[in-house]
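For reference, the structure I am asking about is given below.
Omission of a single protein chain aside, the complex is shown with its protein chains in their original locations.
Chain nomenclature is as follows: A, B and C, assigned in order of appearance, with residue numbering initiated at 1 for each chain independently.
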Amino acid sequence: MTSMPLTTPTASRTRWLKNWRDVLLIWTILLVLVIVASLASDRFLTPFNLERVTAQLAALALVAIGQTFVLLTAGIDLSVGSVVSLVGTLLVGIITDSPESWVLGTAVAVGVGALVGLVNGLAVTRLKVSPFMVTLATLSIVQGIALFVFERFKDVFEGSISRNFGEVFTGNLGPIPIPLFVIIIPVGIAALVLRQTPFGRHIYALGSNENATRLSGMATDRVKLQVYVISGLMAGLAGLYTSARTLSGNPLIGENLAFESITAVVLGGVSLMGGRGSILGTLAGVLIIGILSNMLNLLRVPSDYQYVLRGALLVLAVMLYARRGRSA
Amino acid sequence: MTTATSITARLIEQYRRSPLSRVQPVFFALVGMVILLAIVSPRSAEPSNLINMVRQGGPLALVAIGQTVVMISGGLDLSVGSVVILADVMAAQMISGDESKVIPVVLLVLAIGALVGLANGVLVVLLRVTPFIATLGMNFIVYGAALLYSGGAPRGDIPPNMRFWGNGFIAEVIPAAAVVLLIVALIAWFLISRTVFGRRLTAIGANRRAAYLSGVSVRRVTLLAYVFSGLMASAGGLLLVAFVGVGTLEVGTDFLLGSIAASVIGGTPFEGGKGTVAGTIAGVLFLMVLYSVLTALALPVSGRRIAEGVIILVAVALYARGRSG
Amino acid sequence: MMPTPLLSIENISKSFPGVRALMDVSFAVQAGEVHALVGENGAGKSTLMKILAGVYQPDSGGLHWQGQSIQLRSPADSQRLGISIIYQEFNLLPDLTVAENVLLNREPRTRLGLVDWRALNERTRQLLHDLETDIDPQALVQDLSVAQQQIVEIVKALAIDARLLIMDEPTAALNPTEVGHLFGVIERLKARGSAVIFISHRLDEVFTISDTVTVLKDGQHISTSPAADLTREEVVRRMVGRQLQDIFPPRLQAQGGTPLLEVHGLSNDRLRDINLQLQAGEILGLAGLEGHGQRELARALFGIEPIHRGTVQIDGQRVYLRHPEDAMRQGVAFLSDDRKMEGLALTLGVRENVALPNLNRFSRFMMVQHEDERAVCGQIVETMAVKTPGIEQPVRLLSGGNQQKTVLSKWLISQPRILIFVEPTRGIDVGAKVEIYRLIHQLAHDGAGVLMVSSDLLELLGLSSRVLVLREGAIAAELAGAAATEESVMLAATGVHG
Partner (left out) sequence: QDTDIVTEHSTDYLNDETLAVQEGEEVDTSAYAKEGPYTIGFINWSTANSWTVQIDEEIKHEATLYPEIEELITVSSDGDVNKQITQIEDMISLGVDALLVIPVATEPIIPALELAKEQGIPVVVFASAPPGEDTQVTTLWADQVLFGRLQGDFLMEELGCAGNIIVLNGLAGIATSDLRRQGLQEAIEACPDGGAGVTVLAEEDALWAYDQGKLAVERMLAAFPEIDGVWSQGGAMTQGAIDAFEAAGRPLVPMTGEDNNGFMLAWQERAADGFEAIAASEPTWQSRVALQAALRILQGIPVNSFYRLQVPTITSETLEQYVRPEYSDAYWTNSLLPKEVADEIYMEASS
């Protein structure tokens, strides 16, 4: 019997486009924003300003990378901000001029972050509590610990962090500001992990259809646990960077990072329902948030109008993108 | 050990088969929290105080009911916090102590809330902006509007006839705010579980595509859900300003996370497709009782935050076990 | 003496709240045999298979694998033994590609431990080639048709070198050609010494491929016997408990008058210049090979796919179908072949699902009248013999066939004037099919028009007054009465003469 060819709707070329369309669009919007910003303010494209924007965004970028992993699995991590705060309050007591203390500090930052992530992951997988509630609870707990450390151990955890240590993260490597590396290197690694490793593919699978993924014989709980640990770990690194940048610790400094990171990730095209999105999108989301606020400041817009404009521009950006990106 | 686990397993199994398992877990959490309160502070758990918590939770409950409706449809409304503030500031400033202006201003403010909801709905439904970004953007816009409207320094105050609804008691024991809440809750319950709208809303959250192919006007129903949420957020703001008495920009901080948390605790999942008004109100009361427990524990702020997190985690974990075991 | 069976199932029982799905079931599967498992909807077939897949744990009873007692606590356990399963309900990841789905958790890796994309796509292409389909390994699963998804499910299971391959209704969405390819693969597996458990409601397939047939009824094991010792009638009798005669009701004649539905020159991306008329009282079949436009035509007439050119008239009036709502307002009902994505809100109850397109009928002043609703839902559920503990049961807990009956119910009670049915009896047992045919027949008899797409050619020919055959998006032939035979349809569908 003759078999008629099935007309398959997607060829590899359109598949490529489909995959990258969202990313291309969000980067186009970013490009437009950059052009607008540089036309509107002659201060925008100065080396000083670009360097500052980079330094401002590094912590958000780190947190957003971790948040991307979590959101891709249809989870959410609200505790990242308080991890940043806690790490900062601890590091003040640890980091001195000695390189050993730097190693210890880094270990503490990573360790605390990973530990909080582990608790989140265990609670989500073992206790079967919704990620929103779990991480809302750990947000509160970790914040409490940060305040406790800050209040009770003033004598130990006081003063400022070694300037030399700060330089490591905020200085320049030749002509290039180090915060750029703080952003680019983790973005590169995360992109590689998500796109090229089996683990990365399993994250997408989990977010796309958890049940089906489980039935494929995959240990879905382990993957979930891992993404929360990664998110905690990235928050720990963001805490490390923030301490280096501010040379101090503060129990409230990370407060808004959870929300901002989720915004950046969603702006970058990751769906809250999981399974769709990419790190490059997240990076664009982070940059858009940062450049938008920088532009409004450079244009001398007073706070109250800034709120209105920020809201309107945010919606506008996604509107262009949503219309083209989703109407198929 | 093994016997212990098998006994628990048997108990869980028995519980699942009993009519008790039909009761939403949040009610157990609420009762557990009240018992905890009675232990740490018997005085706080007296009936009159418990009733008072209904009043304290009134504004949040109104906002959370709106949030629940949007969440059932599979969406999210992040603009509620600002809408509460805008409603608060506008009401105080426009009424400015004049009893006769209360009714028209209340209606106007409700209409503005609904309008914000409509804008959210248009963004989400017609312009296809993801709910997170659409309502977050709206949150900024509305907050900016509240700042601009009040010039940063809200003035005006609320006359006694309106304050009564925030502070007063009917027959000396029933807080007027609780009555407001009860009426609104009944209407919302009716809307969700008795009307065609509620049915369609749930279907959209459970499977948008299937709902659409069953002739449900996905867009119209989704739009209405956001309008309802905007309306409820401004109602929450009005109830709050009736309680506060003056216009202020400093409120509303807890309304966003609080309304989502109450909905989630009350059994509305992020994915949508289910959710009840009673569950959400129980979620709000759970939070109110929790705050009382924390106050009674008399911990410093750091300890409070830790205790708050631990209690929430334990409570939701316990009832998650009962559910999926 | 019989050799040690590959798998023996011993006294397995399993209950769900309100349902005893399996009671004391025992039988054995030998290496190198194709073992068919048949039974009515809800008989417990899928439940048993899920126990073998490690998804459910039995309440009592045990399993032996080559004589060794085994415990399967998770899908991973079962995969480790070499058990591979095609679930009745699709378990694909819509956002991922075909290749990523097929080799999920078994991705070929480069020396650095990264995903080897070339190998991934190449191996998938090879596996797809064995089934003679040309699905692009890099296509996103969400863009595939139901039949294509079914093939991906099959390929996914074949990707494991399985000792025991379980197929839970793999052919429900396939056309005869595809079924032929699948059987070729099964023969090869068999030759290699693997065992296959094959579940299907198409008894002719069962007799074509299987060596042994086990019948389940209401969760109990009825019989296990060599296929050669059985007849079709005997299997039906064991399944249903009675003899079935006259599967198809007598053919209907069109009632004349203004056509209910008239289509002129309809074209879009997948359809070319379609003209058709549907009269009251008529059942019009749309036949053709998968992917040639039958499905698209059905969807266009419900306002799901765009219509670029041409006109649609209902009762002689021109209508514009942009949304399902537009079509529904004209009294059109549409049953999708994708019940999971398009038919059911799985988390909601049977009642809520059945009521959804009928809410206006059940409501007064926008309020749902629960008594009316419950009465009508209860009645149709009984007529259709939906096996469920109650009308409040979440649909996801029903067996596949009973889910299909639920979707059918919601449209059958919607009092439509034009019914568009795509694969209406997918996964439905022989006994229930008779009842469904009767209901469809009744609706047409009462003046409705029915447009039906089915890959089950027998069904299509048995029910339709007229058959339109589509090829490459255009109508290739119109066959009526005695002219409509399997041969004539296939001939028109493939365009091959002689």
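One rule holds in what follows: a contact is a pair of C-beta atoms (placed from the backbone, for glycine too) under 8 Å apart; a residue touches a chain by one contact, two chains touch by 3 or more.
Values in this document were obtained by computation on a predicted structure and should not be read as measured data.
S.K.: What are the shown chains that the omitted chain is in contact with?
M.R.: Per the contact definition above, the missing chain touches A, B.
S.K.: If I consider the whole complex, including the chain that's not displayed, which of B:24, B:52 or B:234 touches that chain?
M.R.: Here the residue in touch with the unshown chain is B:52.
S.K.: Hey, which of B:25, B:74 or B:154 is the one touching the hidden chain?
M.R.: Here the residue in touch with the unshown chain is B:154.
S.K.: Tell me which residue among B:197, B:243 or B:286 touches the hidden chain in the full complex.
M.R.: Residue touching the chain left out of view: B:243.
S.K.: If you put the missing chain back, which residues of chain B would it touch?
M.R.: 41, 43-44, 46, 49, 52, 56, 96-98, 147, 151-157, 167, 240, 243-251, 253, 291-292, 295-296, 298-302, 304
S.K.: In the complete complex, which positions of chain A touch the hidden chain?
M.R.: Listed in rising order, the touching residues are 43, 46, 48-49, 52, 55-56, 59, 147, 150-151, 160, 166, 170, 242, 245-257, 293-294, 297-298, 300, 302-304, 306.
Please note the rule applied: only the chains that are shown with their structure count from here on.
S.K.: If you look at chain B, which of its residues touch at least two other chains?
M.R.: As it turns out, chain B has no residue touching two or more other chains.
S.K.: Name the residues of chain C that each touch 2 or more other chains.
M.R.: There are none in chain C.
S.K.: Flag every residue of chain A that touches chain B in the complex, lowest number first.
M.R.: Residues in contact with chain B: 76, 123, 127-130, 132-134, 136-148, 150-152, 262-263, 266-267, 271-273, 303-312, 314-315, 318-319, 322-323, 326-327.
S.K.: For chain A, which residues count as touching chain C in their complex?
M.R.: 1-12, 15, 18, 192, 196-198, 200-202, 204-205, 207-209, 211-219, 275-276
S.K.: Sort out for me which residues of chain C touch chain B in the complex.
M.R.: Residues in contact with chain B: 17, 302, 304, 323-325, 328, 334, 336, 341-348, 352, 355-357, 359-360, 363, 366-368, 410.
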